[in-house]
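The chains shown are only part of the set, and none of them has been moved.
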Amino acid sequence: MTDHWLDSLITDTPQQGFELAVLLSRRGVKYTQPDLSILQKLRPEYADSADALTAASQVVATNFQTVAAANDYWRP
Amino acid sequence: MTDHWLDSLITDTPQQGFELAVLLSRRGVKYTQPDLSILQKLRPEYADSADALTAASQVVATNFQTVAAANDYWRP
Amino acid sequence: MTDHWLDSLITDTPQQGFELAVLLSRRGVKYTQPDLSILQKLRPEYADSADALTAASQVVATNFQTVAAANDYWRP
């Protein structure tokens, strides 16, 4: 994977941090399966499956832990 | 996802923190499947399955770790 | 979920902390499926399944991490 996609874990707001966690989760898939056409073909497999959507949310939750700690939880 | 839904991880009480963790968990699903009609269609798949409900609780537990740390565990 | 069930993560003993983690895990299920009659109907699905019991213990372990950190591990 040669493209440049991650400069920092620091975000201005928790929502941006959550969206970075979503990006990290998707990149975790892409590093394993770089072929976008295959990923698009697989979308119905997870987008219409409760178990798959919960598993995806688990990955986001794990990455959000990392991003939130990086940002000291955006404490005021 | 353009709506504004997350301003802060800070809550007054642990129960509010737990309910924020539930929200984060649901949003983790919604960022993957934004179509509410599909999510409603999928509800029986997880709401009537012990395994799916346990997996959902696992996501909430992971997000609650993040929220609790953000709030320094609501220590007195 | 409007009932008031969580005031604090602080407990006197590790065992009380573990039992709070069990409560948090069950609540994580209840926020997804509030209908107690359905939860009771599902009990055989998980109470007689090794995989389901292990998954339940995983949720408790994750919540116990949170509660133990909140109580500074009940260090003497």
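As written, the chain order gives the labels A, B and C, with residue 1 at the start of each chain.
Assume contacts are C-beta pairs under 8 Å (C-beta built on N, C-alpha and C of every residue); 3 or more make two chains touch, one makes a residue touch a chain.
Being a predicted model, the structure only gives us computed values, none of them experimental.
Of the identical chains making up the complex in this file, 3 are positioned in the shown model, whereas the full set numbers 6.
By definition in this document, only the chains that are shown with their structure count from here on.
Rounded to whole angstrom units, the spacing between the C-alpha centres of subunit B and subunit C is 15. Averaging Cα coordinates per chain places subunit A and subunit C 27 Å apart.
The set of subunit C residues touching two or more other chains is empty. Residues 13-15, 18-19, 22, 46-51, 53-58, 60-62, 64-65, 68-69, 73-76 of subunit B touch subunit C in their complex. Considering their complex, residues 1, 4-10, 24-29, 31-33, 38-39, 42-43, 45-46, 49, 51-52, 55-56, 58-59, 62-63, 65-66, 69-70 of subunit B touch subunit A.
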